[in-house]
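Some chains omitted; the rest stay in position.
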Amino acid sequence: MMNGMLSFGSDYMEGAHPEILQRLIETNMDQTAGYGLDEYSEAAREKIRKMCRAPHAEIHFLSGGTQVNRIVISALLRPYEGVIAADTGHITVHEAGAIECGGHKVLALPHTDGKLTARAIEECLRTFHEDANRDHMVRPGMVYLSHPTEYGTLYTMDELEVISAICRANRIPLFLDGARLAYALGCPANELTLPAIARLCDAFYIGGTKCGALFGEAVVFPKSDTVPHFFTIVKQSGALLAKGRVLGIQFDMLFTNGLYERGGAHAIAMADRIRAALTEKGYRLASDAPTNQIFLSLTPEQLAHLSAHVAMGFWEKQGDTTVMRIATSWATREEDVERLIALL
Amino acid sequence: MMNGMLSFGSDYMEGAHPEILQRLIETNMDQTAGYGLDEYSEAAREKIRKMCRAPHAEIHFLSGGTQVNRIVISALLRPYEGVIAADTGHITVHEAGAIECGGHKVLALPHTDGKLTARAIEECLRTFHEDANRDHMVRPGMVYLSHPTEYGTLYTMDELEVISAICRANRIPLFLDGARLAYALGCPANELTLPAIARLCDAFYIGGTKCGALFGEAVVFPKSDTVPHFFTIVKQSGALLAKGRVLGIQFDMLFTNGLYERGGAHAIAMADRIRAALTEKGYRLASDAPTNQIFLSLTPEQLAHLSAHVAMGFWEKQGDTTVMRIATSWATREEDVERLIALL
């Protein structure tokens, strides 16, 4: 809450799960090796391998989502290749050209509810391979998905199976951006488990920053040595923390006693309660996305009323109505939800 | 201490000043704006501006030294320019080619005790400008110094004044890497104050990672708008933390009640005590560097004896003797120093 306002503007407004801070204090004066070679980081890796049922997975802890996307995508592509992504994908719009700065074109395809469709991917690949000028064009070299998507939607198991099969048939890697993965895993509608993601993707990351950590993302390559010397690539990119333990300790805690899933489930419960109240009170939802992001179509009057009391995220104008985003998180307080509902 | 061994291997083996962790806990559930636009980050910036007597300074908080070096150097150079650095400089050797990956050559000059000399810089600039082929060569486009250097040595005020004057005469920026700046500021021999650095350099950073923070470096451009849209460059480089407050809070604490200087002074006091004991007991120092790094020339017997009890850093072989590095830090415990001295 800032200035008496309720704040549902985003899912990265607070610090971290208190258990994480507590653990940072307990371990603070331990002396460890640097650069993620410490025992905490290794313990976190081992827990992630188990949860993903990927005993040979190679795992690196990085600091943020754009950093992961830029480094992983560059590492997986050859210079003449681009990455297929939805035109609403985070890498397409909101990373300030990080992918292009790394040398690669984002091949943006029209989304369906924030998702890439197998059909669109196949069409892109087919069109490329049939084009007589293809050697003068950017080759589609990998596929990038977000789960949940930027629109809060979820891929079904069938959808991921088919997209994965297309990628393997075309020998291009599939990379899943899990910046908000806790809010998929905590959602009853979600079909994609960590083992399924690890089985179907060539790389993915488990988001920490938006899911209860101070900061940090866990990059998982289900097969070891997918990218040789990835450690050095991380170093060269300026993304290797000297005190890598700070990330390792956080992920170790997130995967102890189900903290990650609990945080996700809490956010979904809070979002569901808000969604129910909105529907009940006659508000119109712009999307039926089931995760921690709620998209409201507000009339000018509704907008004026709510904005006076609640910080929300602006999404877009649609004629007279304005779509605003409400986000819950692991940190959302029940009393804030009650106050929001009372305001509706 | 790992496995009963004393550990003096580096200055980034522990977590953070307890005051910092305490502050992270106190502020944990505050809701703030993201990306460093929060009030804690702004408070930290204001304190740094005051300490540097640079009221218009532009300050950005980043995560680590290689990240800062790569981003700042790329941002200050035109494509055909390179950065002058000592051949022992961190960017020259130990950043996995981060500068080159960003497109720029490191113009490595021979060091003197880990330092660049004004004479070497002038010679480099003169040689370039006199070369008839200079338009086919990399232009020296900026100067990079570390203070303290990788050898633990310190630039004098005179040295920095002269180097700064050369840079200004040649219209190329001067950038100072302060990864260990606390260990200069805490050292009686140090002549370079923050206001002096801010006056003489075009960019510098105040190291947090090695100086008491969990992680983080404060990049200071004494003149605002030195690099237009630096915020977006940081974002594009994958170096912008969503929860920028995590960095802001740390630097706010480091510059509250002299925490930064006290941490530095403690490390120097510990190092001085070790240096005195070493000399007294007939060990040979490979360098008279006065900061938190001690370089020992060890005979094979001395090496065998000490290595059995103390984790040190390997520096280099010099014939029969081996140079090892002992580093103290804000976190060094007096009892460990006593135990080390007893072992000598």
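A and B are the chain letters, set down in written order, and residue numbers restart from 1 in every chain.
We take it that contacts are C-beta pairs under 8 Å (C-beta built on N, C-alpha and C of every residue); 3 or more make two chains touch, one makes a residue touch a chain.
Just so it is clear, the model here is predicted, and its values are computed rather than measured.
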Subunit count for the whole complex, all chains sharing one sequence, 2 displayed: 4
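Just so it is clear, only the chains that are shown with their structure count from here on.
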Separation of mean Cα positions, chain B and chain A [Å, integer]: 33
Chain B - residues contacting chain A, complex: 1-2, 7, 10, 12-16, 18, 21, 24-25, 27-34, 63-71, 95-98, 101, 209-210, 214-215, 232, 235-243, 245-246, 331
